[in-house]
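Heads up, one of the protein chains got dropped from this complex, but the rest are sitting where they should.
Here is chain A:
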Amino acid sequence: MAAHLKKRVYEEFSKVVQQLPHEEVPAKKLRLTKPSKSAALHIDLCKATNATDALQYLLNFARKPVEAESVEGVVRILLEHYYKEVDNSVRLKIASLLGLLSKTAGFSPDCIVDDVISTLNNDKSKQVLAQLLDTLLVIGTQLPENIAVTQRLIDVACKHLNSTFFGVRNKCLQLLGCLGTVDKPLTKESETGPSASATPPRDVPSLISDYFSDQDPRVRTAAIKAMLQLHERGMKLQQTVYNQACKLLSDDYEQVRSAAVQMVWPFLMAFIVPIPSSNEEIRLVDDSFGKICHMVSDGSWVVRVQAAKLLGSMQQVSPHFLEQTLDKKLMSDLRRKRTAHERAKELYTSGEFSSGRRWADDAPKEKVDTSGVNLIDSGACGAFVHGLEDEMYEVRIAAVEALCSLAQASPSFAEKCLDFLVDMFNDEIEEVRLQSIHALRQISTNITLREDQLDTVLAVLEDSSRDIREALHELLCYANVSTKECIQLALLELLKNLTKYPTDRNSVWKCLKFLGARHPTLVLPIVPELLSTHPYFDTPEPDMDDPAYIAVLVLVFNAAKSCPTMPALFSDHTFRHYAYLRDSLSHLVPQLRLPGRKQVAGTSSETSGVGAGSLESAQHFLQESLARVSTLQNLDSPGAQELLHFTIRDLQRLGELQTDLAGSADFCATYLHCQLLLMKALQEKLWNMAVPLCLKQNAMASTAAQQILEETYKLEFLYSGLESRQVATIHNVRLQAKALQLILIARTKRGVEPLLALCEKFLQEVEAFQRLFITELPHFQDSFVEKLLELMPRLVACKPLDLVKILQTTLRQSRFIHLKLPEQIHRALATIIEPTGESDNPLRFTSGLVVALDIDATLEHVQEPQTVVKVQVLYPDGQSHIIHPKPGDFRTPGPGRVRLITQVYLSHSAWTEPCQIEVRLLLAYSSSSSKLAAPKPAWNESMEGLPTSENLIEGTINLSKPVKVFIMPKPARR
């Protein structure tokens, strides 16, 4: 027993001993990697006893970036190990590392070409060969200019093309596709074998096209892709290649077919111009178009999606051919039949609207000539019909998109495909319905809806999905309708929608606004009916708070804007309601010229005068005021403060009046405000006072500094459209503010210790500025930053207190930097539509449980809203929660606009009274996400090893006004 125990002890002991060096290794390595990567790698690889270990080291090594200077050394070490290594997987990894390394910016990989090629000739393992070729591909793409290397690589590729391993052949073809040239024949082909010596030298495309009939589908795919690559690089493809590609369209493998579909497409583009003398090329276009149409009924849905997408890009195909894609050539019992669409149209034009009552109206008409019917080879026939009723919704969506882009290009086609898009509104999958509604919206400028079509469109208003309904409202905003019945129908359905879903109120009103403004003449005849006026009798006055009535009024008033005879039909209360609505819903109700009513001089001159001319004058005004400010040379100059005051005021007012310039004006005003604050802070008397006396005034200066800092963040992150020059200007102001802070701290705090760290940090920031904006520095003459940079050597050396003194003088002497405005600046904006904050009924829920609050907000000019926009909930007790909405909650109804519809979960312990919480949207920023942050290292498989920059600042800016919500958490009943 004792012996046994002893043995165990020894065992355990020995284990520990064994593990010790093992655990030390990674720790050591970490330290080593920083100074020199190559040395560490060498040590690691030497230490590795078996293949698994070596592989592990290499994997770890690959996670960290290598500086450009040491790449060369690392490559040598890797190659050295490569020659020694017997294990295939390790060699494979080394080969892949070589490829990765040659991508490093600043490293020229031509020095390793020879090594790689020589290893290529010696290696036996096929996988390794393939990887080495891949490495060569990387090197080749890095050195597109070096013709000698390219030629060598092509030769290598040709040599290995007849390998038995598909991967090697794949990579060779890839190489040829990326690097091959058409003009230069492959002279060295004859070296590859005696059998080939008989054949004349061949060019790259014909060599690649040999592999179109390779036995391996993967190689066939690679060959097609290589050919496509050649095409992308501007080589002209031969007609023979087209014929081969067409053959591949009926390949057994879907990947080959899918690639072949792409291959056919360039021909369509290449020979698009019909040449009058030879109709050969016209036929080619038709032919390839027909081929792609054919692929819409392929067996594999991947290919179908591909083909349907391509159809959308064929805008140049002749309209006659395009229209065939919508025609399936129906027949029944060998007799020609009209489609339901044709019948509907005929019925409509013959004046009879409702269908379905007539006996056998779909009865087949004339007899079809049996020999004339082609069941399969009718080319383009009905490609879209098939695509739109495909089994997979991916195909249907692709088809809808294709229809949309084709219809945008051709109005006549838009007219034709309308019926099909409208039919898609009944699709079983919501995404498809939504997509087709969007598509219809995009083409709606080209078309006018018929009554029966509108009927189908409007039926969708009852859909339970909010997205669908809103998309439809959006569509109706742009739609043209043909008759007054259509308007009536639309209004009726929209009102129905309003009663069914009261939350749609805003969207419905907006929709009616556009509907009215677009069709004033159609609205005119139905106004009495809409307003329920009567020639003889007075009708009761409708309820002004009724959303439906408001909806009707919005329609009528917007129509009346361009129809001066309409107001004559209004009754008295309508005018009163107009005045009320004009005030309360000014964005929906336009200014009307009403008879017998005086227009308010002040407001009307402003709003009605806003036209094209005023925009220019406003722009001019903006420039003038900026120029005026720019006369200020120094912050100390007398009268400067007043001038700034007035300019800021002017600019703010300008922003209110001219919405187009609001962004720029606001931006300038804020910037000038920063300057003003700075000016005030510097002119405080405190600078002349003894340190102990100035504590009180200090407060003012330090708040100013704090405020400037905040404003600069707003300037940088809230406005879009800034160029790096503006950002540099903002950073300059920020540095000034920081310098001010530093000085204030130096004056208040005793001791040097805390100051030392602060100074260090400040200097780092100045350096960072130099790094980031080196190109902008010429614009910064006499500025604070420039002066600092001049003094930099001295600053680094001197003591903190001296530094503070220098800062103080430079701050005072530095010149005011003038703002140069970029083209367009937009301020990020957010408005919370829902909750409205008007409700008096508290949201009751059991405390400790969760209640969901629906939030609906629109965001404007926010870049990447998915990452930066947050929702803040502020409880009365000061608790605040920040919630990140899901990326899926952001919808994009239009360019520059984003809609956030999300649910925020609230919870709290019990309250005795209902109380209000505040909900608002925040814009999160961090200085690392700044557009001008240092470019990320090129070689980043993962960034975990990188230290984050020290001066990373994260914060949030309020994006919207807070909305108050009444909530009442009740104690749980026991």
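Assume a residue touches a chain if its C-beta (ideal position, glycine included) is under 8 Å from a C-beta of that chain, and two chains touch if they have at least 3 such contacts; residues count from 1.
Simple rule for what comes next: contacts and distances are computed from a predicted model.
Q: Under which of the names "Trafficking protein particle complex subunit", "AP-1 complex subunit gamma", "Integrator complex subunit 11" or "SRPRA protein" is the non-displayed chain listed in UniProt?
A: Missing chain, per its UniProt entry: "Integrator complex subunit 11".
Q: Looking at the whole complex, which of A:89, A:297 or A:831 touches the chain that is not displayed?
A: With A:89, A:297 or A:831 as choices, the missing chain is touched by A:297.
Q: So one chain is hidden, and I want to know which residue out of A:388, A:457, A:554 or A:821 touches that hidden chain in the complete assembly.
A: Touching the chain that is not displayed is residue A:388.
Q: Touching the absent chain in the whole complex: find that residue among A:121, A:162, A:445 or A:480.
A: Of the listed residues, the one touching the omitted chain is A:162.
Q: With the missing chain put back, one of A:456, A:571 or A:831 would touch it. Which one?
A: Candidates A:456, A:571 or A:831; residue touching the omitted chain: A:456.
Q: Just to verify: which one of A:49, A:215, A:841 or A:912 makes contact with the chain not shown?
A: A:215
Q: Just the residue numbers, please: which parts of chain A touch the chain that's not shown?
A: These residues touch the chain not displayed: 162-164, 193, 195, 213, 215, 252, 297, 299, 328-334, 337, 339-341, 354-357, 359, 370, 373-377, 382, 385, 388-393, 420, 423-424, 426-429, 456, 459, 462-464.
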